[in-house]
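All remarks here apply to the structure that follows.
All protein chains but one are shown at their positions in the complex.
The chains carry the letters A, B and C, assigned in the order they are written, with residues numbered from 1 in each.
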């Protein structure tokens, strides 16, 4: 018997994904270490891609390429604490030839703890930016349009 | 709206908890970095305590103490890969005055990827071992007895 | 016998600190995981404070407060690889009442791999922004002025 791990879902272009803060995530100030919010956000992005039918492991294995963060801006508003049930809320804000831009928030209930803008670039196996496949770009653009309306 | 994160459950003294392997967990050999299995196992232990009604954050805040790993032996049998749905299966094997010993396995379906024996010690705020509260010891001992029978 | 760990130094307001990329830092794309550059940069900031005579552990223990990242923008230009000898180059760009702003670069030789702007806020024990002690503000302002000239 196995249990399903937390999985997110899209609703009107908005992706929601659950995480919980564990000892590993905290530091001695008693709250979540600043770099670890980036890990929560990456889990949510991986889940988004998976829900879009994009298999990152297969693409990497086949030498097709991988997504990498090209730039990221994050504001830390309130800290997360041990045991907090967090929701990572993400939506696409812009689709470019080789990159997709998202806003990602880490929330505890209705409180926004951190908010980030993340540019994820589609790289070839040598790490050079390459044009995103057309069907992905279309999918991301649809998500962006849905989120904008909602 | 928020989503519940993965939570585990006990059945006949056996605790099961879900995790998924993300980019953050892997290293350049393509599989999960050896130290990160310890993070999965700690998440499961925190969930076990929570299901036993033990609030680690409150205990720490009140200066009552905290659980710490006193020793750990782990065998790595097969590697976990990106996207793997993992189950951490844990059961108590021994209850001592100041410590509880568990076996913890990280499984992918029926395959045991790693198996560890972990001794968690109950420390006071100054980090010295202290006797576990009687009701906890009783609870852990009940779990141990149930697991042994199952 | 013990060996001194890597320590940084200031020269004309510019702080340089060494790090090396290990397995723990990489992910399965073969390069350093994006969130881990933030760890390198935090090591450098801790070293800067230490060189300024600020003992973070003592301040935390005495309940005086601690520095936390309030916001951070980072551009990823080129990836670091296993075994790379990196230099984290940091300088103060602005000193405010409760916060200090820095630029931090992770370099491999002369190549800038990532560049970030980091705002570190001085918080009280309850996590609220508080005015930085005057002598720290003076020290940070001196470093800023030196860096600007150099």
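The rule is short, and it goes like this: a residue touches a chain if its C-beta (ideal position, glycine included) is under 8 Å from a C-beta of that chain, and two chains touch if they have at least 3 such contacts.
Being a predicted model, the structure only gives us computed values, none of them experimental.
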Hidden partner chain, touching residue among A:49, A:82 or A:116: A:82
Interface residues of chain A (partner: the chain not displayed): 23-24, 26-31, 33, 35, 82
Residue numbers in chain C that touch the chain omitted from display: 1-6, 8-9, 16-20, 22-24, 39, 42-43, 46, 50, 55-57, 60, 81-83, 85-87, 107, 109
Hidden partner chain, residues of chain B it touches: 28-29, 31, 34-36, 38-39, 42, 60, 66, 68-76, 79, 127
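In this text, only the chains that are shown with their structure count from here on.
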Euclidean distance of C-alpha centroids - chain A vs chain C, Å: 25
Distance from the mean Cα position of chain B to that of chain A, given in whole angstrom: 27
Whole-Å gap between the CA centroids of chain B and chain C: 34
Chain A: positions in contact with at least two other chains: 39, 42, 60
